[in-house]
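Removed from the display is one protein chain of the complex; every other protein chain stays in position.
Note that the chains are named A, B, C, D and E in the order they appear, and that numbering of residues resets to 1 at the start of each chain.
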């Protein structure tokens, strides 16, 4: 089984990190292909960056689909472009945010999300509402470390995230923690051990869900919201993306 | 006061129709500027089309902002790109979907939405949930007339929409009807008179709300979800859109 | 266009203040008529006061309707008597509470309400639930200044409200603030500037919405909840109010 | 224990019927006092009638309180004036609507309400939302028999209600039925037997809840929403109602 | 009228205390029968204990039903086995948790629950959601005193509970407090007086509701969720419990 993971930002180092996180949990027969678009923002922090990551993301999904991958993963915690990607793919498409939320919901009564910047909280809260899981989330918290600073030792990211987890234990009575950024994938195990509760990374979660859908032969329903786009012209620079 | 209405699809005839609908209700001192992007889908029917209308839409918003308009309107009923537009503008941004929902909520106990194609129902339902108004909507219905066929006499669009309104009166006990597409703007008055209840067009609604925000001096809050995007490079073809 | 603003309490000074707030934002062609009933409580602080403000309020609405005003505004933040007023009027009726909530919902992800006394919190929370907008409100707060002390320098009202706004920024992550009393109308601009986020006054909001409904030709639906009252006798002192 | 039942409309025949329904289930030591105001509508059908029943209702509550009754019941299914009554009474106050809803919720998974006219549906739905029990109600239905026609043989009221119950069994999968008008009190037993499921009358339900609160020594909390009204002048004809 | 109260744990001293609490509020003609199963946990603290209290509980319900009691009460605040008990009984079955919640909802805008251990919070929150009353509950709090330590002077239980009530007044703005364990029944009156707001014990509440259902002739609906179990074999040690 081949799984395409699309990092929707354009920072190759982050794509590699995401690929490693995916491969670390992939089953023996699973091939992980981690890519990112050539065009778009170097990190996604808020609604505006999201908007410009989607066309490139969808191009990668389309290429993966043409190449016959069994499942797609969108490796931005906001699940950027998820619904649009479902419309054009024959294979299932999984967002790392939803993947983490669904698994978290089966491991404890309430979970807390710790994301990067507070400007991203609204998008995550809206996703939780859309997915139905808002009542299972005690709080969405931000550690105020920018995405591309997560790997910068000076950012003290792990300590900031850990402090926020500590607060979520004290104040939210969270039983499970979800890490709210693909760039935090490498921290989950350590933070889980330190805090004594499950700490969930969406990339790894999504890989296992992708394998699950593949093994079960389950694909996105095409009878409603995710129907194949109607053929029509797209004008100008987006003409190549027009559905046929 | 100058109000920019962006039709996020690339069909100029529809932009003109939308402009007319806006001008028909604008206050004496209001100038309506109706534009559409050069790049993108000729109509928006589902999540995929939405994705490719957003970059062009945001470019128009940015131009309008630079030109000092007092408010922006996004004239696609899915409120495509609304949050992203709010991030980059100093002026308020209003979606025609939300405009119609908020006004409908003040005119009756429950409203029904009649949109074009059933593939658009999910996006509208998710918006209602996000805005908080899902409990006020009895049902989102589709008349199954494609966007660009609304003006085609052969589509029998007015009759199809009217039949759906009749069903919503019988089955949903709707007290108010919201027309779920910018292309239906010209039908509201006639359908309202025929059916004996308020029938709301989002374009006209948004123009009056834009004037209201302008007169009140109210602008989008920049302290959280809609904070100005952080400066960062965008690679490739989207480089010109990078926030500075 | 003539808009009737009914202050449902019997304090003429407050009616004048409300009238000024309305006129300050009214469009050139709009005439604002601000009245209050002769009978009833001098201020509305809780459910009991509300009950005795409604008959006089409805009498004013009926007079305004007979005089042919284009829209009615109920200038008590609890939206006292709103549904009953809608039943008897041919014109739209807007509560200042709902007006502020709906506008606030288009300016930020979450808003906070700052009202006068904590005994009024329940009614406001129940209204938010009824309107559908409870999920958009982070918290309803009280500054514990009575309605008629708002203008008393000794009450230190502006400072109390400002302190509550500061708390809402810190604790609720509110992006927008709604002032929860008609008597706070004069403070909005100053507090907005000081705190750097939109601070919304319901009186001004309602005036612009009333103008919007007027311009759009939209009136309350009479097919369900707000149907014209059935003709029947009212006994005793309320006989003159009996629907015919 | 003395329980005051206030029929908030001014039709004495209905008050007598309500008194009989209350006495039929009262415990040996319970005295039922059934009254109605002298002033106000002869029946309550919609929001406007509600508004003019409240002052008279509150006057009766105040008299009952002064006379030392142990509990008050408001015998209109819309629970007209319930919150205001709670503010001025030392004793608990129970609405027949809420009484029926709470008992229904303990007898089956979902209940249906059958009320008189469809114009009353919105108020009942809003009450269910306010009480928290909306998720337990499958549907609010109207049999379209006016309140004062319930006892008119020509109205065929029992058959109309029975037909609506039949529909609620078929379409709503209701397990319990709540009769949505005080004037239906005499029909509950017969309809229950005929349809083979619990059919609940609010008047009888409220009497037993009033006895329960009395026996338990439980009274309305006065620390928040239902705090004693603040002393203040009421002007004009309502001056006698001013809180002291 | 005979009411069976089943304490689902196996601690006879607690059963006696519960019986006393029930008898203290029972009407003159009411006989309270308080029992506990012979088999099962000595206290119920969390989901696992719950599971092993249910078979014995259901056996007691069945015996009570055979003996012709008018109503059953399940005297564990988690309402353990409530739905199953409803399936096999002809008489109404009331959980002390739901009894307290429903009464609390009629005495104030919001209530807080103070239970024993934090591990019980999730079950109570889930019940509130199931009953529909989650929106009426400000918070479920734990005083961290184990069930069987409530009567141990060394546990300082009353003081711990009182401190938690104080916090709920300050932080949750609770207007009503619900005691979240049958073993707290004796503390309600004292805490209510001390804190100046209604403090509700579920055992007493359930007794009065049981009397209410008995007097009203209302029984559990058998047409859906609580239908009589289908006859079928149960194997092994549970064979005697098989429905016939």
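Assume a contact is a pair of C-beta atoms (placed from the backbone, for glycine too) under 8 Å apart; a residue touches a chain by one contact, two chains touch by 3 or more.
Worth saying up front: this structure is predicted, and the values here are computed from it rather than measured.
Even with one chain removed from view, chain A keeps its contact list with that chain: residues 25, 27-29, 92, 94, 98, 102-103, 105-110, 131-136, 169, 173, 175-176, 189, 196-198, 200, 204-205, 208-209, 211-213, 215-226.
For chain E, the residues touching the chain absent from view are 10, 37-43, 45-52, 54-56, 58, 81, 83-84, 86-88, 118-119, 121-123, 126, 129-130, 146, 224-227, 229-230, 232-238, 241-243.
Please note the rule applied: only the chains that are shown with their structure count from here on.
Between the chain pairs C-D and B-D, more C-beta pairs are in contact across C-D.
Each chain gets a centre from the mean of its Cα atoms; for chain C and chain D, those two points are 29 Å apart. Averaged C-alpha coordinates put the centre of chain C at 43 Å from the centre of chain E. Residue positions 109, 135, 173 of chain E are each in touch with at least two other chains.
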